[in-house]
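A single protein chain has been removed from this complex, and every other one stays in its place.
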Amino acid sequence: MTTAVRTGVLDAQGISKRYAGVSALEDVSIALKPGKIHALIGENGAGKSTLSKILSGFETPDEGSLLFNGKAVSIKSPADAAEHGIAIVHQELSVIGSVSVAENVLVGAEPSRWGFVNRKALDTKASRYLERVGLSVDPRQEAARLSIAEQQLVEIARIVALNARVVFFDEPTSSLPHDDSQRLLGLLSDLRNAGTAVVLISHDLPEVLEYSDTITVLRDGRHIITAPTSEFTEDSLINHMIGRDLGALYHGHTGSSLRSTPPILTVTDLEAPGVRSATLHVSPGEILGIGGLVGSGRTEVLQAIFGATRIASGTMLLDGADYAPTHPHNALDSGVGLVPEDRKDQGLHLGLPISSNIELASLAQMSSGPWLRRNQGTKIVDKFFGELRIKAASASLPVGALSGGNQQKVALAKVLATNPRVLLLDEPTRGIDVGAKAEVHRLIRELADHGMAIIMVSSVLPELIGASDRIVVMRGRRTVGELSRAEATEESVMRLAFQGAIA
Amino acid sequence: MTTTSTTPTPGSSKRSASHSSSARTRFVDGNAIKQLAQLGPVVALILLVAFFSIQAPNFISTNNLTNVLQQVSITAIAAVGATVVILVAGIDLSVGSIVALTGSIAALYLQHATLSTGMATGAAVVITLIAATGCGLLNGVLVTVAKVPAFIATLATLTALRGVALLITDSYPISINNSAFTQIGIGKVGPIPVPVMIMAVTFGIGYVILHRLKIGRRIYAVGGNTEAARLSGIQVSRVLMFAFMFAGFCAGVASLILTAKLSSGQPAGGVGFELDVIAAVVVGGTSLFGGRGRLAGTFLGALVIAVLGNGLTLMNVPFYWQQIVTGAVVVGAVVLDRVTRGETGQ
Partner (left out) sequence: MKKTRALIPAIACAATLVAGTACSSNVDNNAQGAETSVANVVVDDGGCAKNHDQIAAIQTKLAGNLYGIAAANSDQGSNNNPNPMNADDPIKITFSIEGLSHPFLVKQKQLAEEAARKLGVEVNVISANDDVNQQFNDIQTAVAQGTDALMMMPANTEGLNAVLKQADNAGVPYFFTQKGMLGVKPASQVLAPYTTEGQMLGDWVVDHYAGQQDVKVAVISGIPGDASSDARVGAFMLPLLRACTFDIVAEQPGNYRRADSEKAAQNMLAANPGVNLVFGANDEAALGAVAALQSSGRSGVDVVGLDGETDMFTAVNNGQTLATAIHKPTAGILVEEIVKYLRGEEVPQFKVLDEDLVTKDNIATMQPAF
């Protein structure tokens, strides 16, 4: 394969992208060469998926340019990208379950005459591609019948049929067992050998080191380094990914002396939807952070503890007694409250007034029998308006009219109004400005100081480390390690997140 | 750097002056178009009344207006229950069949009752309301236990309950010979027809439920965002069950008035009634997506449709034109709802 110039088949130069004033990518350049597997890595929010979305036409950059074979192009839509032979295989499969495998493989390119699809030709042609990816299934059967791994292969067969020049694979092996992963990565190598430029986005460092030719590390939306894989080790990769200035973004948690009180909540070997095995405990006055990569099961653990999902096995003890909630209202009655990850869809009713939102989880407390006691409600709403410093002209405004930070405070107020003993927080400062972040953290620490036990999930490492008294790390839907405040550094957390041994 | 943390005590915070959390302020700071939508039915009603008082002879007469109120009561009462169901983002298509069935049951009972007319009437009322609430319970079970979508579940009961009505009456209308019972439909207390009083009471009950009881808050929450409601500890199934049972109950009240008015149980009657009821709710500004709506709007919506029909009849406009105009009004109301929904970004 000759490369006349140093540019590859698809280049990005100086790409910047901002979402609502927050920078997702800042001046990033990357060159994708044919016949190479190019890995793109970085921690949560580093900009990997934004970059691949821009390169595959799902987003347009605010600044910067794209070059195809050295010539400037504008790729404004996935259709544009397809015309240039650029394809992306998402983590969420786009296999259409209700049609046949063959139809999936050749979607959009079915052999036809005058509008009528030639079934036989379709099946034969599809079979050839299925053979190439090593999938031996009847091309006529419904795609929904295949296993996830097989469906993934169907999708790759589709890509092969498209004869794409550049293919992005977003976390292709994250939900596959080991053998299937190996097989898949072997296919990627085949594609590479056939001359396609393959981009592999992955969190699995060993895989990346084994299969890729070039690695690009992104951090905080910026390009950090691009070099041949041979020049990296796992440790050096982790260093590049996190090497930020441990400046004082989250300070002030002088960490009140961790009282050695017995835990109020103990979770042992919990198995639930999205959780393979979780073991942790938290004491009154303690802030337990849960770290790990996206998809490691952190949100799911909180949901299971809150009773929002069904527990399959394992035990939980709350204050010494068996705790097995089957519905959120069990949890709330027992004094366990959750502020969910997505405040718009899960945490708040945007159309209802602030006061209604705050009261919603404590309706039983503010009523006698079926009758609402309006003044009870007003008292509670007033209290939290003050304590949380919610900035709004009146409590009868719809919550949807507030800023992100104030919305989050309302979501928090709702749960606090139930007087929980254990508070579960899922990304409590996501999408809110710095000032509000600081206020929320101040409040969390205060609550802990007053005896509440707090479990906090955060994808922002400095926040996790700065705010937590102790950190439990999850990987592959299991809790794989625990770090005390002294032991917790970005490096130690990341190490566990990427490499923590799965028993 | 440490941040000083002082826990503000209620009342001592400087912030408390900058907000009023009282529920008294209701119309301040609302989105203009959203408010207009709430006023929509009022404006429409005023325009219609003005128009018909000029164009339709005898429109503005005590007699005619009393008739209109009386005629609208049946639909409006059933619409109270329908409002609650639609608020939880459900729908009840079986209203007409519940009315037919429970009316037939009441008529059958009265035909064979051996109690005095007054006692028999009381018993008939109780039986009808229990039967109607039971039908609502059936709908609720299908939706919450069998997890059948409300549209399909109530479509099924629409057919099945109608079948039961025709079965137990052999398809014949059952006449009623109880003078006390018929008063429910045609009686008057002073100048006010009994159905109008019953309508006022039913709206009152609906108001209390939605705004003075716990369940009311839960209803709005479930309809507005079911997942967030669940994560707030609300047992969604119970709320849905209540909504469907209440809708059944209201259908039963409507059925009593209709059956008394016609002094007969009509097993084949009320076909298409659910559409009139839902139209009233929708024109009144309640969103079919749930979580947004007011009872006052429902009453106005029912009134707008009834006045429209009455005025056009007085103007001798043929029935099919009335249907076309009514349809246009309903569509207009739904479009307005979608526009305002977009405005508030829900």
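Labels for the chains are A and B, by order of writing; each one numbers its residues from 1.
Rule of thumb we're sticking to: a residue touches a chain if its C-beta (ideal position, glycine included) is under 8 Å from a C-beta of that chain, and two chains touch if they have at least 3 such contacts.
All values reported here derive from a predicted model rather than from experimental measurement.
J.: Counting the whole assembly, list the visible chains that the omitted chain makes contact with.
T.: Among the chains that are shown, those touched by the missing chain are B.
J.: Of the residues B:Ile186, B:Ala200, B:Leu213 or B:Leu275, which one touches the chain left out of the display?
T.: Answering carefully, the residue with contact to the hidden chain is B:Ile186.
J.: Specify the residue from the set B:Val125, B:Val148 or B:Val164 that touches the hidden chain.
T.: Of these options, the touching residue for the absent chain is B:Val164.
J.: Touch as defined at the start, partner being the missing chain; which of B:Leu48, B:Leu142, B:Ile174 or B:Leu300 qualifies?
T.: From the options B:Leu48, B:Leu142, B:Ile174 or B:Leu300, the contact with the absent chain belongs to B:Ile174.
J.: Looking at B:Tyr109, B:Phe203 or B:Phe299, which residue reaches the missing chain?
T.: B:Tyr109
J.: What residues on subunit B make contact with the chain left out of this view?
T.: 57-58, 61, 63-64, 67, 70-71, 74, 104-105, 108-109, 111-112, 127, 130-131, 133-135, 137-138, 140, 164, 166-175, 177, 182, 185-186, 238, 241, 245, 258, 261-264, 266-272, 310, 313-314, 316, 318-319
The working rule: only the chains that are shown with their structure count from here on.
J.: Taking the mean of the C-alpha atoms as each chain's centre, how many Å separate subunit A from subunit B?
T.: About 44 Å separates the centre of subunit A from that of subunit B.
J.: Which residues of subunit A touch subunit B once you look at their complex with the stated criterion?
T.: Listed in rising order, the residues are 248, 251-252, 254, 306, 308, 327-329, 331-333, 338, 340, 345-352, 354-356, 359-361, 363-364, 367, 370-372, 374, 378-379, 381-383, 385-387, 389-390, 392-398, 400-401, 414, 418, 438, 442, 445-446, 449-450.
J.: Under the definition above, what is the set of subunit B residues touching subunit A in their complex?
T.: 1-3, 5, 7-8, 10-11, 13, 15-16, 18-23, 25-26, 28-29, 212-218, 220-221, 224-225, 227-235, 291-292, 344-346
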